[in-house]
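One structure, pasted below without further comment.
Only one protein chain is missing; all other protein chains are in place.
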Amino acid sequence: MDTRKNILEIKNMHTYFFTDNGVVKSVDGVDIELKEGSTLGIVGESGSGKSVTALSVMGLLMGTTGKVVEGEILLEGQDITKLSDEERRKIRGNKISMIFQEPMTSLNPVMKIGDQIVEAIRMHQDKSKEEARAMTIEILKKTGLPRVERLVDEYPFQLSGGQRQRVMIAMALVCNPKILIADEPTTALDVTIQAQIIDLMNHLKKEIGTSIIFITHDLGVVAETCDEVVVMYCGRVVEKGNVYDIFGKTAHPYTEGLLNSIPKLGEHVEELASIPGNVPNPKYMPKGCKFAPRCPYATARCEEEEPGFFDLGNGHQSRCWRCEK
Amino acid sequence: MAEDLLKVEGLKQYYPVSGGLMEKKIFVKAVDGVDFEVKKGEVFGIVGESGCGKSTLGKSICKLIEPTEGKIILDGEEIQDYDSKQMRKIRKKVQMVFQDPYASLNPRMSIHDILAEPLIIHGLAKDKKEIDEKVIRLLREVGMDDYHANRYPHEFSGGQRQRIGIARALAVGPELIVADEPVSALDVSIQSQVLNLMSKLKKEYNFTYIFIAHDLSVVEHISDRIGVMYLGNFVEEASKEHLYKNPMHPYTQALLSAVPIPDPTVKKERIILEGNIPSAINPPTGCKFHTRCPKCMEICKREAPKKYQVGDDHFVYCHLYDQENPEVNGAAKKIEDKKAEAQEA
Partner (left out) sequence: MAKEKVLNERTDINTPFKDFVRKFKKQKTALVAMCFIIFLVILSFISYQIAPYGINEYDYMSILQGPSAAHWFGTDEFGRDLFSRIICGTRISLSVGLFSVSIAAICGTILGLLGGYYGGLLDSAIMRVCDVLFAFPGIILAIAIIAILGSGMTNVVIAVAVFSTPTFARLVRSTTLATKGNVFVQAARNIGASDARILFRHILPSAIPNIIVQYTMSIGTSILTASSLSFLGMGAQPPTPEWGLLLSNGRTYMMTSWHTTLFPGLAIFLTVLAFNLLGDGLRDALDPKLSD
């Protein structure tokens, strides 16, 4: 059993969006723990609530109709949902940083790259411009970018997608955050560039000691980078555990379906296993287990009653009636 | 051996990027001289990273853009110079499935109207009743329900929209379907549904597919033969077994090794390529891959490699396999050895 303490605990969090067409329960009762110095993967398809979970933790829901309506987010034991906007802002970028999927749009196009990072530093730390610039150059060098001294005075459009993502990572890590949330950081990148970025993140994690939450739909990336995995479906966590249990002793039919539906290199099958049907429209959410309509093992009970978590040992939990002992 | 359904010879597709009156025209060389053929009934996969020209290639084959140079021979007919009127007949033979299922369906048309359109254009149905019947049949064919016909695209998920996109391509009864990244915008669980649907349809109707994607595992799953593209050219062309077991081109090798494996117990050695893909406006001289190639030699910087046959139905564009080049004799020898080994085994 892993004895490292939890740096971040999300307890029974509900994030709802209040739209003209009614309430969309994007995250509906999620419990997630992140251990110090580890990498946690949140896996799910579109609409699973994985990105909304990240935005809720970051406190970046303002400006949308979304709101954390219930639950706690404990950062080193302190509930940050109770904090004022100003206090949340101080945490953001300093203790928790985030990198986004789209490296093209996350940087300000009319500001020099160096200035953007300097600004991020000076927002949280009492540093002179020169000191901040020195820090910027140092962190950019760590990300393996070429000709850093010239690059700090360039604009984002002069960089490629992979280079921009490196700049984003540098910006996120410059204040030595406790937690780095990476929302699909490699999805927009090519495989060979993705390999570079994953390599970089693994390397920096060791060097800086940041805990990482890695949000992705790519199970291959999860297997290569994460220690712990949380699988989300329709705003709920359906299975969690360490990476070996999730891939080796898969307990939830959804996780099983996901794993089976990816084509594997060098394995030639006539037909891929697949999960039938579609992710339910939030307007027509099923009553019992949210996965029941697509589940090959679904029984009458699954359609009526939503299962809770069942413990499978070693922190491996699954929200499926089949795991009930 | 099945006959060639499509033959592409020396196809080039350049886009002008600055068209000022006084300036010299600069071109993006999206596709820069490509030759290949696709046999009847096979699935030819084209794989490559963004900017390698694979989508452009797909579009020029369908003549959605006018090719700059080269020949496109479909069923013995040279179609590269056909105008839109002449193409209308050809469209019944070649259809395209688009990448983005959100953008490829007109948001202001109901599913019925979208599927009826090709039937009306090509006069494939006599009257309204027959159109309705055929639309319903198409929907069922791709695993959708009859009642979906009256809906509008925005009510469907990505996977369902892609099914509709496929149904639209099916409507005219084509022989060749060019699928441009048909599953890359979809969720994993939906990806496999659509891939299975495409395989099922292929078996039923004996389609020929050109399957374009950036995801190597997806291409490998569905294709019989695969071409790997880099910066507007093919670098390797082989059956899927050969390509996976015995990748020859350094780029293919790196590409294969970069694909993450969904199994935490496997820790594999990666070839991590340095640097980024160069711009297609001003591609490197010689072999376009030489700037990132771990095995780059002097000749690679000067001369573009020719097509070398390295096995049954296995071609590679790389100087490493040029038997006559003294610089690479060692590598060439290795292939000889490998071939010999394979024969012994």
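In order of appearance the chains are A and B, and numbering begins at 1 in each one.
Here is the rule we use: contacts are C-beta pairs under 8 Å (C-beta built on N, C-alpha and C of every residue); 3 or more make two chains touch, one makes a residue touch a chain.
Everything numeric in this text was worked out from a predicted model, so none of it was measured.
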Can you say which of B:Lys12, B:Arg91 or B:Lys295 touches the chain missing from this structure? B:Arg91
Write down which of B:Val17, B:Ala103, B:Val266 or B:Ile281 is the residue touching the left-out chain. B:Ala103
Candidate in contact with the missing chain, chosen from A:Thr19, A:Asn176 or A:Asn314: A:Thr19
Contacting the left-out chain in the complete assembly, out of B:Ile79, B:Val142 or B:Ala171: B:Ala171
From B:Asn150, B:Asn206, B:Thr265 or B:Gln309, the answer for touching the chain not displayed is B:Asn150
Interface with the unshown chain - residue positions in subunit B: 59, 62, 64, 84, 87-88, 91-92, 95-96, 98-100, 103-110, 117-118, 121-122, 147, 150-152, 154-155, 165, 168-169, 171-172
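Simple rule for what comes next: only the chains that are shown with their structure count from here on.
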Within the complex, subunit A is touched by subunit B residues 49-50, 157-160, 187-193, 195-196, 199, 214-218, 220-222, 240-241, 244-245, 254-266, 270, 272-273, 276-277
Residue numbers on subunit A that touch subunit B, as the complex places them: 45-46, 160-163, 190-196, 198-199, 217-224, 243-244, 247-248, 257-266, 268-276, 278-279, 281
